[in-house]
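Note that one protein chain of the assembly has been removed; the remaining protein chains are unaltered in position.
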Amino acid sequence: MPTGFFTDTTVCIGCKACEVACKQWNQLPDDGYHFTGMSFDNTMHLGASTWRHVSFTERPVPLSGADTGFSWLMASDVCKHCARAGCLENCPTGAIVRTEFGSVYVQPDICNGCGYCVSGCPFGVIDRNHDDGRAWKCTLCYDRQKAELEPACAKACPTDSIQFGEVEELKQRARKRVEELHENGVKEAYLYGADAASQPGTGGLNAFFLLVDKPEVYNLPPDPEVPTIRGNQSWKAAGFAAVGVAAAALLSALIGRTAKNES
Amino acid sequence: MAEAHPVGFQWVMEAKRRGATIIHVDPRFSRTSAVSNIFVPIRAGTDIVFLGALISYVIENEKYFKEYVVSYTNASAILREDYQDAEDLDGLFSGWASENGQYEGPTWHYEDVELHEHGAHRTSESDAERSALFGPRVKAHATDRTLQHPRCVFQVLKRHFARYTPQMVEEVCGVSPDQFYKIAEHLCRNSGREWTTAFCYSVGWTQHSAGPQFIRAAGILQLLMGNMGRPGGGILALRGHATIQGSTDIPTLFNLLPGYLPMPKARADKSLIEYLHNYTAWSGWWTEFPKYMVSLLKAWFGDAARRENDFCFDYLPKITGDHSHMTTVVNMADGDVEGYLVMGQNPVVGSPNAGLQRKGLRNLKWLVVRDFYLIETAEFWKDSPEHERGEVSAETIGTEVFFFPAATHVEKDGSFTQTQRVVQWHHEAITPPGDARSELHFAYHLGKRLKELYASSTDPKDRPIQDLAWDYSLHSKRQEPSAEAVIAEINGYTVADRKPVNGFVDLKHDGSTACGCWIYSGIYAGGVNRAANKKPATDHYLYGHDWGFAWPSNRRILYNRAAADPQGRPWSDRKKLVWWDEASQKWTGYDEPDFMKPVPPSYRAPEDAEGIETISGDDPFLLQPDGKGWLFAPTGLQDGPLPTHYEPFESPIANPLYGQQCNPGRLEYDRSDNQLARPISDPRFPYVITTYRLTEHHTSGAMSRWLSWLAELQPSMFCEISPELAREKGLQNGDWAVVSTARAEIETRILVTDRMQPVKMGRRRVHQIGMPYHWGNRGLVTGDSTNELIAFGADPNASIQESKALMGDIRAGRRDRHKGIAKGRENAPENELRDLPIARHRPAGRHNVRAPFSKQGDQT
Partner (left out) sequence: MKLPNFTDWPVFKQIRSGDLHALGDNAMSERTRTLEARTRKADRVVKSVCPYCAVGCGQLVYVKDGRILDIEGDPDSPISRGCLCPKGSATFQLVTNSHRVTNVLYRRPFATEWEVIPLDQAMEMVAQRIKDSRDHNWEANTDAGDAVNRTLSIAHLGGATWDNEENYLLKKLYCALGIVQVENQARI
C-alpha cells in the first residue's frame, strides 16, 4: 500500500519544525545564512539540503470565515512522490527507484550526478548538491518507514498540518476535511494533486495538499506535467512521423520514377 | 502562542477544530493571528483599558455569573469608608504617601477587619515589602450579598471601570467599537455553567510598568465570568523556559525562599517569631506557614537548627529593599559589586539596556560564566559596541573572567517544571564532554570547598556555612551529586528516620520534619520519584495524573473546588471536574480535589476557628484569608487594589483617563546611562516599539544562534514595519535601518509587511515597530541586540522591566560605528518629569532606585 503525506495548510502555523526535524533525522547541512526579506521565509525553496520547506505568503485579504483583516498563508512543501515521477523516469542510471511504500527514493550510492532528474521534475524539487553533484530530495523517510516509524516531519508537526499514512486513507481524510471547511464557510479550500483525475500530468501525488488559494500563490505549478508522461505519445508520434516520412519518401520515389518513366 | 509555544498551541488548534473561537490580541499580526478566528491589533501597553472595558461591559450588561460571583469572590465585601478610588483622586488611590513614594495605611481594606500590629499593607520598610501580607483577620468582615451596598466591592468595581468604555478603548488602544463588541459577545457567550473561556498570556503582559495589574484585570474578568478553577478556564501563563516555573517555585530570586515563603526583611523580621507572626495568616491555608518555614530551616541547617536557636533563623541574610536584577546591575556599574556568577544567562543580550549591563560587567572584580558556548556575556571584554567606538579595549578591562562549560539536559539527571506546574524528570543519557559539568556539580563542590575554607573559622558570620546541611550522595567518576537525593530533600522527610513525608500535610512546626519546598512535597512520597512517572498518553487519560507530578499534590487544575457549585454539585455535566460525593462524604472527581477532602460544602467556619478550620465549605480559593477570589485586592499590591490604566514610561499620548500619567509605584532608574524619552510624545521618538520572540530562536540566542539548523531559519536581526511607515521614512524591504531610542541606536534589516499597521486611535495614528531580540555579536549568526534600546525601569510588584512598549525612531541606513547615543544628559532637550512633584525620600535601601512621582496637589 503506498504511503504519503497529506499537508493541510489551513492548520500550518509556520513553525518550521518539519524543516528542522527533517534536517536532524537526515543530518543535512544548512543552506547558508541569508536574510531574504520574503516574510519569514529564509530558506526559500526545496533543495539538495532542504527537503521540507515552509512558504509564507502574506495576503491583504482574510480567509473567509476569519476576522483577521489579513491572512498569512503558510504551507510546508515537500517532494510529491508523484504516481508518475519525472525524476524517476528520467534517471538513466537506475539510481532512482520506487520503493515498496510507493515513494520515490534516490539511491546515493548509485547516483552519478548526471542531473537528468532535475529537468524531469515539474515541481523543481530534486536538486544536485553543490559539493558532490549528486541529486538529493525527500526520501519519505524510507529508512524510518522500514522500521515502521512515521517520517520525521510528520511526527514533529505540532498541529497535524502534515499527516502521514496510507495514501487512500489520507485522501478520504482530506476530502472530509475539505467538506468540513466548506461547511465552516472556507469555500476556497480544495485539494491539490490528490488524484490523477485532477492532476493528469503527474498521475496524482502521494504527497498532496489542501490549499485555499491558487497553486501559484504557494509556489506550486497550476498544471504540472512530468515530461515523460507524454513519452508513449511521443514515441507514437515519432513512429507515425517515421512511417509518414518513409511513406512520403517512398511515394515521392514512386512518383519520381513514374514521372521519369512517363518522360 | 503559536510563535513561542508551538507544541502547546496544538491544543488550541484542537480546540479550534472542535469549534472554539480563538481571539488573538497583539500589537502585531503573528503566526498566532494567522490561525485565529479574530485578530485584534492593539497599541502596546494599553491592555488594562481593553480588559477594563470588558469588565465594565460584563457588569453593565449583567452578563456575569451571578451565583459564582456572590459565593466565590469578594464582590460582596464592604470596603472601609475612607477608601478612595482612582476615579476620585485622578489616578491615585487613597493611602498614597508622596513623601515615601508608596501607598500606606489600611484604607483599601474591608470594613470591620481586625488589623493586628502588622496589618493590611503596613508601612513598607522597602520596595521589596511586597509579598502577600496575610496578617489581618478578614473572615469577620461586613458583606452585602445583594451586591447593592455602595461600598461593596462589586459597586466599587463598577464605578472604577465605568469610564473604560468601547470609545475609550478606541481612543487608547486603537481597537474599534465594532470589534470590541464582537469580542465581548464571544466572551460572554462562552462563559457560564456550560462553557468556559481561557486566557493565555506571556511576557507581552508582564513586561510593562503595570504588568502584574494586566494579569489582575484578566483575573477579575475570569472571576466575574466564573471561569476560574474550572476545566477549560483559567488564566494560563505561558512561561518561556524549561523550568522557569520551577525557578520561581524553588527560586533563585532575591525576595523569595522556596515555596513562596518571603525572604526575611531586616526591619520587620528580626526573629523567627516576628517573621512567623508577620506572614502567618489568621485564616485560610497560610495559617500553616510556620510548618513550612521551620521545615525549610531544618532542611537547610540540619541538626544545628533547634528550637532553642530559632532553628537558625538568624543565619538567613536579610533584605532591605529591592535587590532585583536591574538594581544589582546598577550597583555593579557603580562599582559596588565585586563578583558575579552568571549561569545559563546572557544578560548582555537578554536583559534591558545592554550598554549598562556591560558597564556593570566591566566594573566587576571577577565574573563566572557557565554556559555551553562562548556567549556575548562571557566575551564582553573582547568585543562590544563600546569597543567599536574605541571607548574601551580588553587592555582597559580589569574583570577577571572564569568560563565553565556546562552540561546539557541529556548529560545529567534532574527535573524541569513546565508551564502548568508539571514537574518532569529527565535522565542522564550520556556523560558530559571534557570539563563540562552540571550546575548541581558546580553548586555542590563549590559548597564543599567553601565549607573547607571556613572549617576552622571562629567568626560567627561563618557559622551558617559551617552548619549548612550538605550531604548528598555522589556518583560516577566525576563525583556528580545525586539529583534524586536533592529532590528527596525538597520533598521533605521526618527528621528521626529520614523517611520521606507523603505531602505537606505531614509537615510540623516543631522541628520534627524537614522540607526543602513545601509545595513540592509529595513528589518523593514513599521514596518514589514521581517526577519520573511516565505513563504513556492514551485517549482516556484526561489530565495525565500519571505523567510527572503537578504541584501541589499532583493537582492539575488549581482551586478546582470552584468547578462545583456552593452545594458541591458540578455547575453542569459538560464541565464536571470535582464534586462532593454524598455517599462517601468526601470530595472526589476527575482531578485531585483542591480542598480538604472530608469537609462538606455545608461547613461554616465558627468565629473561633483556627488554622485550616477557618476555611468554610464554600471557600474555594483557600490560600486567600477569606477563601474568596479577589476582584478587589485589599492587600499585597504596591500600585493599587484595582488595575488602573497608566501609560508606559514613554508614550505617544497623555493618559486620557487620569492626570496621573505613569504608574505611581513604578521603579525608575534615573541615571545618565539610562536615559528616558519625554514621557509624552517626545518629538525625537515618535514610534511605539514592541519586542518579541520568534519561533526559530530562544531568547538571547545562546541556545539557538549557535545551531545551524536554527540560524539559517532566521539569520538576521530585523524589524517589522508597515508599508505606510516605510513610505514615510523611505525604507526598503530587505534593506538596513537604524532604530534609536533615548538609550542607544542599533541597525537592523527591514521587513516591510502588511502585518504591521498603524494603530488608529480615534483621529490619531501611531506607527508601531516590531522587533525580535535574539541577536548579539557571537554565534553563527550575529546582529545588534534590541536590548540596547530598552531602559531599566520596572513595575513595583515584580520588578520586571518594561520592554514591550517604548518609544523610538527609525531611519534608513547603517549605524555609525564610532558614535553611540545616550552619552549623557546633553542629548536630551530638557530633563522633563514623568509625572509631577517628586517623592524624595523613598526608602530604597542603598540601591539608588529613583523615587517615583506623585500627582500634583492633593497628596503632597
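Going in written order, the chains are labelled A and B, and every chain counts its residues from 1.
The rule is simple: a residue touches a chain if its C-beta (ideal position, glycine included) is under 8 Å from a C-beta of that chain, and two chains touch if they have at least 3 such contacts.
Keep in mind it's a predicted model, so treat the numbers as computed, not measured.
Asks: Can you list the shown chains that the omitted chain is in contact with?
Replies: A, B
Asks: Pick from B:294, B:423, B:495 or B:744: which residue touches the chain that isn't shown?
Replies: In the complete complex, the chain left out is touched by residue B:423.
Asks: Looking at the whole complex, which of B:20, B:198, B:341 or B:680 touches the chain that is not displayed?
Replies: Going through B:20, B:198, B:341 or B:680 one by one, B:341 is the residue touching the chain not shown.
Asks: Touch as defined at the start, partner being the missing chain; which of B:6, B:500 or B:568 qualifies?
Replies: Final answer for the missing-chain contact: B:6.
Asks: From the list A:12, A:152, A:210 or A:226, pick the residue that touches the absent chain.
Replies: A:152
Asks: Among B:214, B:275, B:311 or B:381, which one is in touch with the chain left out?
Replies: B:381
Asks: By the contact criterion defined above, which parts of chain A meet the unshown chain? Give residue numbers in ascending order.
Replies: Residues of chain A in touch with the missing chain: 15-17, 19-21, 24-25, 88-89, 94-100, 105, 107, 109-110, 142-144, 146-147, 149, 152, 155-158.
To be clear about the criterion, only the chains that are shown with their structure count from here on.
Asks: At what distance in angstrom does the C-alpha mean of chain B lie from that of chain A?
Replies: 48
Asks: Any idea which chain B residues touch chain A in the complex?
Replies: The touching residues are 2, 6-7, 9-10, 13, 17, 29, 31-39, 179, 182, 694-696, 708-716, 718, 733-734, 749-751, 753-755, 780-781.
Asks: State the interface residues of chain A toward chain B in the complex, per the touch definition above.
Replies: The contact residues of chain A facing chain B are 10-11, 13-17, 19-20, 23-24, 29-37, 39-40, 42-43, 58, 60, 65-74, 158-160.
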